[in-house]
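One chain of protein is taken out of this complex; the other chains stay put.
Letters A and B mark the chains as written, and numbering starts fresh at 1 in each.
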Amino acid sequence: MSPMLEIRRLGVTLRVDGVQRTILRSVSLDIGAGESVGLVGESGSGKSMTARAVTSMLPKGAQTSGEIRFEGTQLATMDRAALAEHRRTAVSLIPQDPRAAINPVHTIGDFLTEPLRVVHGLTADEAVRRAVSSLKDVGIEDGPRRLEQYPHELSGGLLQRVMICAALLSGSRLIVADEPTTALDVTTQSEVMAILSELQISRQLSLLFITHDLELAAAVCDRIAVMYAGEIVEMQAARSLEDAPLHPYTRGLFLARPSIDMAVYPLPAIPGRALSAYDTATGCAFADRCSFAQAECMRDHPPLQMHSDALVRCLRVDAVAAASIPSGGGHDV
Amino acid sequence: MTTTLTLPGPSWTRRLSHRVARLGGSMLAASGFLVFLALVALFAPLLAPHDPNETDLSAVFEGVSTSHPMGTDELGRDTASRIIWATRVSLAAPLLVIVFATLIGMAIALFTAWRGGRFDSVCTGALDIMLGFPGILLAILAVAFFGVGLAAPVIALTIAYSPYYARLTRTVAKREIAQSYVAALTQLGYGGVRASLLHIAPNILPFAIAQSAVLFAYATVDLAAISFLGLGVQPPTADWGSMVAVGQSGVLQGYPLPAICAGVMIVLTVMALNVVGEGIADRATRRTR
Partner (left out) sequence: MSEPILDVQDVSKVFELRHRAGGDGRIVAVDGVSFSLDQGGSLAIVGESGSGKTTLARIIGGLETATTGQVMFRGEPRPTTGRGRERRVAARQIQMVFQDPYSSLDPRQTGHRCLDEALRVHTDRSASERSELIRDLGHQVGLGERELQSSPRRLSGGQRQRLAIARALAVDPSVLILDEAVSSLDVSVQAQILNLLVEIRSARGLSYVFVSHDLAVVRQISEHVIVMRKGTVVEAGLTADVLAHPEAPYTRLLRESVPRRGWRPSRSLKFPEPSAE
């Protein structure tokens, strides 16, 4: 069965300060029906831009190369009407800040029922009934009351659940969640992610989950793609990524994260800072921060290659795989 | 340890021309016009073909000619020279209004924004009340009290514009004060005055300047109106507003040229100021993102 979403060699450049800068280098990724894929990266990795490309919401002046296919059809070939249809019913975005996405002068009820009435042709009553039932699915019991409320009366967590609700009501087969819980408290995050994950699995939806939190992604995704400087540097099943990360950057990310069980000094920090695609020179983008790097790494840009069941962009992957991962850190990387 | 490529920067001439090129066409035209006006005002004695006050009753209401590029007015004075000389007064007066209204307005804004709380609410209310009072009315009253001439209207307009200015700048000031670097300044032991003068004011200056440009336009129109009413600049001093007023009789007699020239100058100046003001405001908001 062909994948629901196919991203092939996607490249994006943006005009920044009058110069075209590369944000994404060549990103290729597939998401199957019912599969949840995590896209993990820090600033400058290009993960948000990838999300925007998939939901066809790239900023003005962005130039793309490569292709994105949704259920076999190329996004680039869709005409206006088809694209609008695509955005409304096929893919839903759950943004980082729901308050920026919901019109503050409309009630929650308006927000949820309007697409049902306008796009799907339901009557007002049917739409309300569907909305209330959908709100129950996301754990909001007093639906009728909530429908009367305005966005500012709801907390961030509730609002995100409303966004999930909207995604479900639209009938989208693919949900793109762009750092949906970054602005939420950790307890609320747990709740919202639980709901999202449960619904994704029970309804066989595809999920592209973008985050900077590796552990969170590992908890809700089947597969994880790690991005650095505008390209994917590692992609494998979440479980095996946790057990054995193969790219030095992924390894570094796991090690750099402090543990709740033990204090360690010094924390194994990755020296330097994260780069954007346009800051990189020749060779591997991560080379100058990498403890495994050798002369060849500075020269040659590594391709994404299979290594057992994983895809890794590293010339030194064998050495990395051989290195053992200290469970608590505190040793040299 | 990072691979940031640092290339040698371009020379200052390159950077300047790059900046100029990045201005939109309208911005470029508008600012160019204003610079041109400033130069005209500065070099008026050198540029004017004739003495603006030299009357020649044998050459009344003449049309365009080589010796009189814009013709003559009802007293035979060269319109072009009068226009050129008028640039000084017509620009200087609003400029004074703006500079002082800016200083007073910003001071009020910073003071009340810093104090916050009830003081701020009361102050804002008072400013709102003052806003309701039309500047031109105040100017006329001032003239009634203190006599004709530019001094009274300029002072009156300064008082009238300051609240408007204060209101606008206050919002920006409040936002700036909410930034945590101001809290850090408090930590350093800075009081309101020091923090405002050294840090906050310079940061809200771009917005302030944007407002100034638009208010300059308003002030130009207001002062021209005052002069038009005969309450401001007195004859024989050349001023665009009074030239339009005096030129009325010319229009009725079929010789609209002096009035039109003066009127066009006012309109062009106001337009240019508006464009530049908007452009600066745009840049200011873009930069803060």
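One rule holds in what follows: a residue touches a chain if its C-beta (ideal position, glycine included) is under 8 Å from a C-beta of that chain, and two chains touch if they have at least 3 such contacts.
All values derive from a computational prediction rather than experimental measurement.
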| Any idea which of B:171, B:186, B:234 or B:253 touches the chain not displayed? | B:186
| field | Absent-chain contact - pick from A:104, A:121 or A:266 | value | A:266
| Sites on chain A contacted by the missing partner chain, in the whole complex | 42-43, 139, 152-155, 157-158, 185-195, 197, 212-216, 218-220, 242, 252-253, 256-271, 273-274
| query | Can you name the residues of chain B that touch the chain not displayed here? | reply | 179-181, 183-184, 186-191, 198-199, 202-203
